[in-house]
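Omission of a single protein chain aside, the complex is shown with its protein chains in their original locations.
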Amino acid sequence: MSNLLATENVTKKFGGLAAVNDVSITVKQHTFTMLIGPNGCGKTTLINCCTGILKPTEGRVLLGDTDITGWPTHKIYEVGFVRTFQIPLPFLGLTVLDNVLGAMRNSGEAPLKAPHRRLWLKEEENNMERAMAVLHRVRLDKHWNKPSHTLGAAQLKMLEVAKGLAAGAKLIALDEPIGGVDPASADEILSHVSALKNEGLTFLVVEHRIDIAAPYADYIYAMDLGRLISQGTPQQVLGDPKVIEVYLGKGATEAC
Amino acid sequence: MKSQSTQRNLKSLLLNSEILAVVAILMALTFFLTTRGLPMVLTILVDFAVFAIITMSLNLETGFTGIPQFGRVLAVIAGAFAVGAIPGRLLAALMGLPAGLNYTIDTVQFQVSPELTAALSGSWMLSLLFLFICLVIAALSGAGIGWLTSRPAIRLREAYLGISLLAFGDFLMWVGHNWVPLVGGSTSVFVPDPFRIFGGARFEAVVIAIFLAALLVYAYLNRLTVSPFGRALKMVRDNEVSASAAGKDIVKIRTQSLVIGSMLAAIAGGLYVIYTGTVTAMGYSRLVWTFWPWAFMMLGGIGSTAGMLLGVMVLTIMRTLITVYRFEVFGFLMAWGINPLWLEFTLMGAVIIGVILFLPHGLVPEKVQSILPASRVNSILSKGFGAKLQ
Amino acid sequence: MAPWLATGLIYASALALAAGGITLLYMSTRTFNFAHASMATIGFYVIYTGSVLGGGTPYRYFPLAFLIGGLLGVICYYGLNRPLLKRRAVEITLMMSTLGYDLILLSVIQMYCDYLTFSRRLFPRRVSMSIYDFELLGVSAATIILPLVAIVFLTALHLFLVKTRFGVAMRATIENPVLAGASGINADRVYMLAWVIGGGMAALGGAAMSMAITGTPVLGMNSIPFMFAGAIFGGLHSLYGGILGGFVIGMTEYAGVFYLSQIFGPWVLGYRMGIPLLLMAATLLIFPRGLAGIPWAALVRNLFGKKGGIRV
Amino acid sequence: MLKINKLNSGYGKLQVLYDLSIEIPEKGITVVVGPNGAGKTTLLCSIMGIADVSSGEVEFQGNSIRALPSYLLARQGISYVPQMGNVFAELSVRDNLQMAGYLLPTAKAKKKAEQMTVMFPVLKKFIDRKAATLSGGERRMLAVAMGLMKDPKLMLLDELSTDLAPIIAEKVISEVARLRDELGITILLVEQMAKRALEIGDTAYLLVSGGVRFAGKARELLNEPELCNMYLGIKQPAAQNIPSIEGSR
Partner (left out) sequence: PRRAAPAPGPTEHTVVALLPLTGALTTFGENSSKVAELAAADVNEWLTKNNKNWRMNLVIDDCATDPPTGLRKMTSWHGEGARFFVGPMSSGVAREVLAFAGANSILYASPSSTAPGLAMEGDWLFRFCPSDAIQGPAIARLIQEAGVEHLIFVWRGDTWGDGLQKATADALANTAVQIYPELVRYDPGLEAFTVQAALLNDYVGDLVRKGVSVDKIGIAIIAFEEIAPFFTAANAHPRLRQLAWFGSDGTAFSAALIGDPTASRFAIDTKFASTKARPEALVAQSNYERVAQHVYQELGRVTDSYSFNTYDIVWSFARAIDEVGYDSAKVKEILPRVADEWSRTYGASGHVVLNAAGDRAFADYNILVVNDKLVWENVGYFDSRADLIKWTRPIY
């Protein structure tokens, strides 16, 4: 398995605070890689640095062999790397389905082509089929035609995940995909992600609900205070005393 | 199953807002035609058509893309000034008449413009060509100003952008008023009239031409926005961060929207000055060319192109009625020393407020629905979604 | 005193008051108040009517102008703004609704002028308030009094917002009314107070402005771009920014046109509104959040060669 | 303390809750659990007068509070921590805390804020930063702190543990238990970490599709394997208290 995403000594400073400090991780192809760590340790910031929302202060981000450091977000999307947001950012004026369709590629987005329906209709239909399938998996298919501002909190989270999954990328970063989602649905979403992984996609997932998510993980990175503190298979990392101390807490120790 | 779906199609066709809008408009016009005669209808139509184009362009930028375009007058001015300044000069230069900086000076105009119009009214070919050139020049200058305004639009947000545009709209008007070689400063410049060739039917011809232009713009915008492009615009409007994460180039999309919108508004400005036959810089005030279109847009329903037509039509008819019937209906106010003249402002204000309070989404609310035709959506839905992914 | 300075000072103070009101309303209700135009005009007509019919100096009627402006603000709040805020209307809707209100006020102003013209035999459509002014320390009193009024008033307001929790409550309420309510903040009172003060400031601004330039029924309508420009130039997230912006816009307009026309000739006069606008545009392009958004500290640090980039 | 009788409510035309009746006993923790979209948040919104209540009664300490605006509820001692939008993103952390203590005397508010920064040291560290720049979990901590500060009689807590690292989540939940035990505050807790919540809770309601599916003692719900499995994703028998990390598949 080759490396799909690699960060090389990425550092991000906000004023004096180094939110991410010299972090190098690699995400191998066709894996479910998890990123864990206490609140504010820099997980979201790291993903933001990888996807162009923020520019790293130092270090490089590589996607395959391409250096994508500092690229704008939409260009990173172009090369097959999408992300979802921890706090959902839906397109409130669009329907649930259009939210998902909008995250997919369609050549009808060029203003010169847009007025000629013939040129993009087929594409749109295929997209819709796929979008509906994804919505089905996150249990939003019933709501496909609702404006997204009428969804509840967890449903928005699922929509956010659906947008990521449908985008047709090879690497998908999910920032807390199951926060606030009920355990049954959470399992369903993650098993879907797992199925996609088996079909050839790669995932980088941030999640606090270790009990539900860890079983799906192939590899885990743990961070604290902006630095990597542990990495390895789930067993190794979750058993690591450092991780237990800063992240999992005593309660979890006993279980392991 | 099949008959049921055709029935549903028929029903959705009837409830289709565009069709409703067209029917309502036709009914209003027929009413005026029978009760007040053709001139009234033409009067309404020409006002309607010019402002419909402007309002639709505003809707593209504001309703779809979320740019607070409080400087609509900028693009209208660009089109009007360009058509006032350039095509006439070109023609004059061709004919060996003064076409330089002094072309716009009152006394020169006074000699040149009858000759130009005479030349145009002699040849269909020339008139048509001239009209075409006017429109192209208007479109180009509109696109130019759209591109220019898109530069700050990248950096400035919301109110900052809206108010900057508003202020610069005022400023551009003053430039036209002060810099004589542009459009004659305070003493307007004449636009050679390509419709003079219709002789006595000139007014009717102009009205029909502008009306057709408005319909064309409508058709174009409708096709342009009911498409993935339109959806991308709305994504940018709703959430820029999320839109860029979904692969949309915010800068590019905002620029595209501003360029297309401004181009259309400039064409409307160009058509308007061809219709009036003159460009007076001071005529391009924010009240008329920015705020009225905004009011039309609010009434029509932000984000809905068909709504724009309906909104402009309703308010145009209303404004005409207010102008004409003010004294008859509200004459009694004179008893209290209130001049019904001012009711035009009162009523326009009341309409804006009423619409916002009681019809917050306008006459034709923005449609939240798929851009695919309903039949295709249904067939996809009926297939079930277990279908394979990727 | 430079010839432009007297008028410039009055005009700039007036703009500072008006722009401050716009900023206040924007901060507290997200409403960009177009009705500021007519409220300002009404402020002018209050002091005009007072001076003509009631006698005495115009300054006696400034408090009344403030009150009437505040009243107009309250009407706007209960009639328009409140229902819309309840509905969580978007910014442009709020903005447009005040345009409707402005048009209605404008027609009321015109009707009132009709009344003054026909029943009172006055010339309300073109008024030089300066003829009601008196002389103080060798200059017209307005040159001294109005900047003072502006400074005192704005300082008091600033202190009120900073020293009490009201200022924070105001920003909190508009950002998240639900949470603000759950924290025990009475949104109604916050909004209403903002409208009283904002409307009052508009009227004060209009009244002050009429001491420098001719009062007409479109006094406010003609100067509203500058009030707005002042507000955004200063930065909409800070009251002091709005005040500063209004002042700078007013001063540059007068000073700029004076000095530039001496250098380049009188043709510059025609483009006078461009001077503050270009300054504003240039500033906003570098600092998109206006004067109050300029990281002065970092700038100064940079100037003195210390490391650390400017963050905007 | 809080009594809800035959409540019907929703958003505009959309009805979410149907004839819902719930009672919250004084000085206890009432846990409301249920799958997504069941209407838990809507329930809290209806109490606070944010959702549209079409019929039914809401009584707080014997008085109807159905028509009261939320600021008056706050003044009666109800503190609400929403699920989303629970901090003032554009304000600094300090101002957020100040707003939370809006109803308290200034000195007391200061002291309380102090206490909160002791409980969540991050807040102290970031006291002058805009809340919008906090990380997801830090935001949630701020929200919880703001809720705790208000010195309430009744607290409505919507999904406290979301976005929190397990160690913090545990801390927050035990803090909730402490509030009840030491200060005698009545608490209505909506939680997705159902198991943990039910362990500390006294009364429990299981909400499904806008109706009550189970009402009773919290421990009893944990002993209903079918409900637990179907709606709460709790797969182990109740006896085994601690979540296992690897074992569930």
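For reference, chains read A, B, C and D in written order, and residue numbers begin at 1 within each chain.
Keep this in mind: a residue touches a chain if its C-beta (ideal position, glycine included) is under 8 Å from a C-beta of that chain, and two chains touch if they have at least 3 such contacts.
Small disclaimer: the values here were computed from a predicted structure and weren't measured.
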item: Where the missing chain makes contact, among the chains that are shown; value: B, C
item: Sites on chain B contacted by the missing partner chain, in the whole complex; value: 36-37, 39-44, 46-47, 106-107, 109-110, 114, 174, 177-178, 185-188, 193, 202-203, 206, 275-278, 280, 282-285, 288-289, 319-320, 323-324, 327-328, 331-332, 334, 340-341
item: Where the missing chain touches chain C, by residue; value: 3-4, 6-8, 11, 110, 117-118, 121, 123, 125-126, 128, 130-131, 212-219, 222, 254, 257-258, 261-262, 265-267, 269-270, 272
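We take it that only the chains that are shown with their structure count from here on.
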item: Intercentroid distance (Cα basis), chain D paired with chain B, Å; value: 51
item: Computed distance of Cα centres, chain D from chain A, in Å; value: 28
item: Partner chain A, residues of chain D touching it in the complex; value: 11, 14, 34-37, 41-42, 83-84, 122, 133-138, 140-141, 159, 162-171, 192, 194, 230-234, 242-246, 248-249
item: Parts of chain B lying in touch with chain A, wherever the complex brings them together; value: 220, 223-225, 227-232, 234-235, 237-239, 241-250, 256, 260, 303, 366, 368-372, 376-377, 380-381, 383, 385-390
item: In the complex with chain C, residue positions of chain B that touch it; value: 62, 68, 152, 155-160, 162-164, 166-168, 170-171, 174-175, 177-179, 286-287, 291, 294-295, 298, 302, 337-339, 341-346, 348-353, 356-357, 360
